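Read through the structure below, which is laid out as structure tokens, and then see the notes.
The complex appears here without one of its protein chains, the remainder shown in place.
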Amino acid sequence: SINKHKVEQQAMNALALNSLADIKKFESRSSEWGKYYPRQYDTYRQTRQSDKIEDVLKKDPALPTMWAGYGFSKDYNGPRGHYYMVEDNINSLRTGAPVDDKTGPMPTACWTCKSADVPRYMNEKSELDFFTGKWARLGDEIVNPVGCADCHDNETMALTITRPYLIRAMDNEGSLPYADATYQDKRSLVCAQCHSEYYFKPTEWTDPEGNEQVAKVVTFPWDNGFTVEAMETYYDDREFKDWTHKISKTPMLKAQHPGYEIYMTGAHGLNNVACVDCHMPYMREGGVKYSSHNVASPLDNMANSCMNCHRGTEKELRETVERKLERKNELNAMATSVISRAHLEAGKAWELGATEDEMAEILTDIRHAQWRWDYSIASHGSFFHAPEETLRILGSAINKGQDARLKLRIVLAKYDAADYVVPDFSTKEKAQKLAGLPYEKLVDDKMKFQNGLRKEWVESGKQKGLYDPKAWENIEFKTSYSK
Amino acid sequence: SINKHKVEQQAMNALALNSLADIKKFESRSSEWGKYYPRQYDTYRQTRQSDKIEDVLKKDPALPTMWAGYGFSKDYNGPRGHYYMVEDNINSLRTGAPVDDKTGPMPTACWTCKSADVPRYMNEKSELDFFTGKWARLGDEIVNPVGCADCHDNETMALTITRPYLIRAMDNEGSLPYADATYQDKRSLVCAQCHSEYYFKPTEWTDPEGNEQVAKVVTFPWDNGFTVEAMETYYDDREFKDWTHKISKTPMLKAQHPGYEIYMTGAHGLNNVACVDCHMPYMREGGVKYSSHNVASPLDNMANSCMNCHRGTEKELRETVERKLERKNELNAMATSVISRAHLEAGKAWELGATEDEMAEILTDIRHAQWRWDYSIASHGSFFHAPEETLRILGSAINKGQDARLKLRIVLAKYDAADYVVPDFSTKEKAQKLAGLPYEKLVDDKMKFQNGLRKEWVESGKQKGLYDPKAWENIEFKTSYSK
Partner (left out) sequence: MEKNNILKCIAIGSVITAFGVFGYVVNASNMVSYLSEDPKVCINCHVMNTQYATWQHSSHRERATCVQCHLPQASTVDKMIAKARDGFNHSVAMTLRTYEHNTIRISEDASRRIQGSCISCHKELVSQMIESNKSYQTDPDGPLVERRCWDCHRLTSHGSTRSLTTTPNNLGVKELYNTSR
């Protein structure tokens, strides 16, 4: 078998040479790359194994209340494997039920982090063109999930950043301008293209036909730094809001998975351990070494990730991670209970005739409390990547949320409702009703879309020769709403 | 130089042999041991260098309010070097101003963790005898600070536990019965004799003269485990209280430095890194390694403590520790502000005629909030030893404290005081006045004691031949109240 190793080693080197062969620039069909890199491709496709849908709104019914009036109150699941990202994006009730390329609630920006077709399209047209119009406009252009082209140069296979907004954000932030990023940095930055907090910045431009357009450009709010406080001031200074809360009328912020930002504050980030060191560990097959492209929970593969650097047993380490999760769950449950109640109590205050003046300070507290809560947990992995920062921020979110409720009691008392008790929102259904959500209708419309427009997209995508059949093999229809 | 090592080596072993010579069992004068172990003795005496008094009550004026009616509201400083422990115990306003061996607020138990004379005395008389009577009774018996006899066997120099209550506590807790403690465990257990949460358990016994006595025995509340919740139930089940809060009438608990308990939940405790690995690191002198006995902040000697085990620069590691401290300070400030206000708001409610029924739940919240806050920070090092557990507990303390305040607003509203604003307690002086503390008088009486009874103790201690002059060399009189 030692001889076998030697053979494999030669084989491996041979492939490395071939690799200079013919992969198109921005080739968005990973199967094309896979011809030359079978090991990476095969492991990449293994992300299919993580296919469970975890309905987060059901798990914590406080959430639909906290997001009342916003897409996330309709549908929000835990992440699944990379294999499913386009599927899930299309299935989510958040993307609604467009009937043509001009309808639907969402902008094109919602495709940004879902597909290797994005860099391709930006390259063919332009970044601003991509960010213009409704999500449905690009339904037959964005047809494959994240792929080799999102992270690799087709000729050298070097890691590359294909999302210009990340480069701009790094340069604005200043502590690590893109030009200074090392190889090791890139082993995290390819992930940061997507696993970062963002907002849509309206940007005016004139299209080739000379029409005035407004693009909604994905932008990272990093100008003042990566911390929850730095981004909070960033948004406050710009008086930015993602939406106005339906019940409390608060000008709200949504934090989306600031995974990269918060990871930097943890023991691993500080020690320059890259995302990839854990999520894409090196594998050995006899004489050949390669990076696993099965991006998943490292706890499923501790021998190759954790145990490279840690002594002791897998069991001990796993228990340590579980304790971290419990700690986060404990404070997280407090925070959502406090903040959801604050919204409902504020709603009551308005109802009784509270004035803008009386409410101003309270709404600021609610805005900041929920922003902090969201920042601390939205990236899912924060409990492990940065347990201390996560708990610190949750603590401050709880405190601000309770401050709001305290002030609300004084206002309520003024309107003889000091002992007001919030209505029952102990299930997803009850909570969504409180938020005035026409759930059944949303689902019906969605199913019409699935059987209508979506089918057209697939057809047209195939005709354009963009569609990679291998990227869609045996995907079962799984959603939070399918019975 | 190898030869040089060898020479020193022989000298060293010579000492090792001599050491079997004449050190009395429970010899409480460390200078006697020092004759045979100069390196350990010299470093032990270096704890004198840490002599700054940090007036914690002044730093956070919320504390005198939180401890209203209890000793800690009079005087509470950060820890100093081991060299000063008897001095500080005697100087503290908490130990009051006895005029004879029957007066003064404190029991003998207050000497327990301050001196190597304690095991000596327990051995001569009995443990229960030691724990009986007023603090002042043993003023001329407890005359030296922690010493070799607290941790070492006089013949083998092996580490030994000299405090029986620790052994009982370990056996009751069960996860590590004393009999199973390894060498490495002992490198932390010697510290756990003192750096642990305790209370005084009244215990009846009959003295040699046949008189009924009640001893106040130092006891660790470990029966249900080491966590803040486990000890909380321990005390609740026994309806135990340390005192009744002067303002809010809450049956309170005081957590004293659960250093050992919380350390176990941190990265180092979990990896079996002992207290001594950091606080008494090996030093290299010529050809031998010995344990530094200068128990102090490891940050003053990172080369020997941290850097053996950690990569990177001292600077980076120091910054990491500082960030941990900032996180704790942030949540700690929130917790003390919330809980101190809860006490004052509860006081107002009583004043307005609130009923036991209306207040019951609120007082439980306050009791638990303050217990948790105290447990999380009282050991001073917790922000580093167990940053996550510290932040988790602070988060839950903030939440409970705010719950109490929320309920209080409803009660206050009932008595038309919904908009009650707490009085100003922004300085130590203002806060102590609110707590009805006769500060000037306490200080005057203390000074009388210093110039009276204390001098007698020293004399009598010398006559008894217990007093070790070297343990008292150039100690400057430093307290929070001396001008």
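To keep things simple, chains are lettered A and B as they appear, and every chain counts its residues starting from 1.
As a convention for this text, a residue touches a chain if its C-beta (ideal position, glycine included) is under 8 Å from a C-beta of that chain, and two chains touch if they have at least 3 such contacts.
Since this is a predicted model, take the numbers as computed values, not measurements.
Engineer: Which residue, A:Thr156, A:Thr182, A:Asn308 or A:Asn329, contacts the hidden chain when the whole complex is considered?
Structural biologist: The one listed residue touching the chain not shown is A:Asn308.
Engineer: Among B:Lys289, B:Lys315 or B:Lys483, choose the residue that contacts the chain missing from this document, as touch is defined above.
Structural biologist: Checking the options B:Lys289, B:Lys315 or B:Lys483, the one contacting the hidden chain is B:Lys289.
Engineer: Pick out the residues on chain B that sit against the missing chain.
Structural biologist: Those residues of chain B that touch the unshown chain are 2, 5-6, 9, 12-13, 16, 153, 156-158, 182-184, 186, 272, 277, 282, 284, 287-290, 308-311.
The rule is simple: only the chains that are shown with their structure count from here on.
Engineer: List the centre-to-centre spacing of chain A and chain B in whole Å, with centres computed as mean CA coordinates.
Structural biologist: Chain A and chain B have C-alpha centres separated by 47 Å.
Engineer: Quick check on the complex: what are the chain A residues that touch chain B?
Structural biologist: By the definition above, chain A touches chain B via 265, 267, 270-271, 312, 316, 320, 323-324, 327, 330-331, 334, 338, 387-389, 391-392, 394-396, 398-399, 402-403, 405-406, 409-410, 413-414, 418-419.
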